[in-house]
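A single protein chain has been omitted; all remaining protein chains appear in their positions.
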Amino acid sequence: MKKQITVSGFGGQGVLSIGKSLVEAGMSEGLEVTWAPSYGPEMRGGTANCSVVISDQPIGSPVFTHPSELIAMNLPALEKFEPNVEAGGMIIVNSSVVDEKVERTDVKAYYVPCVDIATELGNTKVANMVMLGAYVKATGALKVETVQEMIKGMFTGRKAKLVPLNMEAFQKGMDCIN
Amino acid sequence: MAKELWKGNEAIAEAAIRAGCTAYFGYPITPQSEIPEYMSLHMPQSGGVFLQTESEVSTINMLYGAGGSGVRVMTTTSSPGFALMQEGMGYLAGAQVPCVICNCMRGGPGLGTIQPAQGDYFEATRGGGNGDYENVVLAPSNMQEAVDMVQEAFDIADQYRNPCLLLIDGLIGQMMEPIEWHEVKHRDLPPKDWATDGRNGRDHHNIINSLYIDPVECNNFNTELQKKFKLMEENECRWEETDCDDAEVVLVAYGTPARISLSAMEALREHGVKAGLFRPKTVWPYPYEALRKISKQDSVKKFLVVEMSEGQMIQDVELAVQGRKPIEFLGHAGGVMPTVEEIAEMAMKGLK
Partner (left out) sequence: MAIVYQKSKGLTDTELHYCPGCNHGIIHKLVAETMEELGIIDKTVGVCPVGCSVFAYNYFACDMQEAAHGRAPAVATAIKRTHPDMPVFTYQGDGDLTSIGAAEIVHAAARGEKFTTIFVNNATYGMTGGQMAPTTLIGQKTTTSPLGRTVEQAGYPIREAEMLATLDGAAYVARVCVTDIPNLNKAKKAIKTAFQRQMDGDGFTFVEVLSTCPTNWGLSPVDALKWLKDNMIPYYPLGVIKDTRAEG
């Protein structure tokens, strides 16, 4: 098993943290993981993307040209990376922000209204957690329980009250994938 | 020990503290600013000294002061900052001051870009400071290696009374990867009886100095320095060979390009091309002998050097191979990383 995932969107959409959640969950399953960000001079609002590799073998390159999955949180992300996704790969689109459809016919496409769901849950910040749920369900690359445990570990102490909200967002994301 | 997920820069900072580094001086510069940030909190917590300096020129001279007074001291910087530090590199070598310097390379020349690059290879291995000096240049290509090497770097510096360099590219500093905190085996180190830490009853005063006004004396000192550098060459050279035994094409790369080349090598093998990877883990001393040996193998048809520069390490490969086999080059500067696909394509070219 080897997943090469590109997560891309605006800074502040939780792009880097989606990637980080993937590698943390992968690591706790004993898989090899790397997380490589693109980094720029702007602190907020610019384009952000990261490259994640999850593999049951030692990882060579942490960067790649052809992702097996693309998580596109905004339109520029879809436009830039859609052509690169490997044939038979997958694209998950944040359809709350992106109206366009995936043009490729040789990849699986899913549309997840992350922000709408997060808004319904009362906190737009959990849009990335919705996307994480969708990815886990769509790929089966990680065990659901592992991610749930990881979410519990992410919010401790004063932030522990955020666990149910994030768990729900994660579940709603999974529910989007049929 | 359980694996922990760390960001490269922060892991390097933590590794230094674990290695007994008790003083950090540094100036913010992308893509390594997480290191001074980490140090500003954790160094004082562990009883050490953190100071944000007014410039890299000042930084390197602070390493001189602290290292010269017997303290394990470190700085980190990125390419333009390392250029400013070159003044101090000669003084540190000349006064034999141990210290650790990490250059997290970005694209150049000049301000260049903040993206990963390897354009400071010459500066690190040939020296940008004045005079005849050398320093061990450790070149990790993954996070585990980076944290292990940082810890060893302090021992190397102390053993030889010489600066020790860690040369990484911006990606190693910025990426995250699981690491394990090993108990790093420490070397038997000589006492720092030369340090200017107060006479305290000593019958002579210690002097940290690189000035020898008498040319004969200065020449003799250089002869002694060279003996030390020779020892460093004999003892500290490291490299890694992957599937070179039957290789028809040998990729040569260090740092992040070595990781990308490893993936390219695996892809080539899947296509039936016998590819191997030669990865220097120190770029000074350079593993000339090991690479030369591979160049003498009948199986080897050519070498492909992969760098994030316009071709700097290739000169060392040429020195090792001595014209025995063709050497090809694939490189990008200015922050663009080579891809697995282009490496594989170039490696296959001309092979039957």
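In order of appearance the chains are A and B, and numbering begins at 1 in each one.
By definition in this document, contacts are C-beta pairs under 8 Å (C-beta built on N, C-alpha and C of every residue); 3 or more make two chains touch, one makes a residue touch a chain.
This structure is a prediction, so every number in the text was calculated from the model and none was measured.
Undergrad: Among the chains present in the display, which ones are touched by the chain that isn't there?
TA: Taken over the complete structure, the missing chain's partners among displayed chains are B.
Undergrad: Can you work out which residue in B:Ser55, B:Asn219 or B:Asn235 touches the chain that's missing from view?
TA: Answer from the full complex: B:Ser55 touches the omitted chain.
Undergrad: In the complete complex, which positions of subunit B touch the hidden chain?
TA: 22-23, 25, 49, 51, 53-55, 57-59, 61-66, 68-69, 71, 73, 87-88, 91, 95, 196-201, 205-211
In this section, only the chains that are shown with their structure count from here on.
Undergrad: From the mean C-alpha coordinate of subunit A to that of subunit B, what's the distance rounded to whole Å?
TA: Inter-chain centre distance comes to 34 Å.
Undergrad: Name, in rising order, each residue of subunit A that touches subunit B in their complex.
TA: For subunit A paired with subunit B, touching residues are 20, 23-24, 27, 32-37, 39-41, 59-65.
Undergrad: Which residues, counting only subunit B, touch subunit A once they are in their complex?
TA: 3, 5, 30-31, 114-115, 170-171, 174-178, 256, 259-266, 337, 339-341
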